[in-house]
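Let me give you the structure first, and then I'll get to my questions.
Note that one protein chain is taken out, while the other chains of the complex remain in position.
Now for subunit A:
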Amino acid sequence: MVETLAESVARLASLDREVVAIAWLSLRVSLTAVLVGALAGIPLGALVAVVRFPGRQALVGLLNASMGLPPVIVGLVIYLLLSRSGPLGPLGLLFTPAAMVAAQSVLVTPLIAALTRQIVADAEAHLGDQLRSLRLPPWRRAGLLVFDVRFSLVTAILAAFGRAISEIGAVLVVGGNIDGFTRTMTTAISLETQKGDLALALALGLVLIGLVLLVNAAATILRAYAVRAYG
């Protein structure tokens, strides 16, 4: 183990442009999926928190449960949808980065929605009476609450990014791990492990962890800056 680790560090030094390209693709796919997930999940979660309607408890339960959607199942369903023999086949998206974005978006949207709902519901418990006295329509109330908790939502976004960048089940099935085209950090690590090149696999793993740390640090710094500027 220690030897492998030492060899990995040596291999890291010789990492070439190929690894940079793979890391960049991973980052692009997961960030895009998180963006889609945030655009869909934040309004959804906020509305579920604010609007009272029959079946709401069931929907909340469903949202919370779907935070645990197995990536490989999501991948399989998207695969069947995007396959040439499937309903969305004519789009020709299977085995492309766009397919990976679609699968990861499906994975992270419920996660963002569920966390947003909880954060917004907590904020509403504090501010609810005042807000209701303004007699605003629900979507306006939801909007105000989201704005109020915007800095807390960063954690939800980071959780979603963590889920997206680290999963392999979905990207492997819908992306196909094509060299130079749909190979991501996780599928590359899996491939090198399969080839028995454990040192290179571990080195790639270190790069992935570094990437996640970097994104989290960037988000934390941005958040602190924003709190000071606008909070």
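Worth pointing out:
As a working rule, a residue touches a chain if its C-beta (ideal position, glycine included) is under 8 Å from a C-beta of that chain, and two chains touch if they have at least 3 such contacts; residues count from 1.
Heads up, the rule we're going with is that contacts and distances are computed from a predicted model.
Candidate names were "Extracellular solute-binding protein", "Ion-translocating oxidoreductase complex subunit D", "Cytochrome c-type biogenesis protein CcmE" or "Fumarate reductase flavoprotein subunit", and the UniProt protein name of the unshown chain is "Extracellular solute-binding protein". Interface note: of A:Val20, A:Leu62, A:Ala125 or A:Ile178, the residue touching the hidden chain in the full complex is A:Ile178. Among the residues A:Ala49, A:Leu81 or A:Val101, only A:Val101 touches the chain that is left out of the figure.
The residue touching the chain not shown here, chosen from A:Arg56, A:Arg84 or A:Arg132, is A:Arg84. The omitted chain makes contact with just one of the residues A:Ser8, A:Thr32 or A:Thr184: A:Thr32.
Mapped onto subunit A, contacts with the missing chain fall at residues 28-29, 31-32, 35, 83-86, 89-90, 92, 94-95, 97-98, 101, 176-179, 181-182, 191, 193-198.
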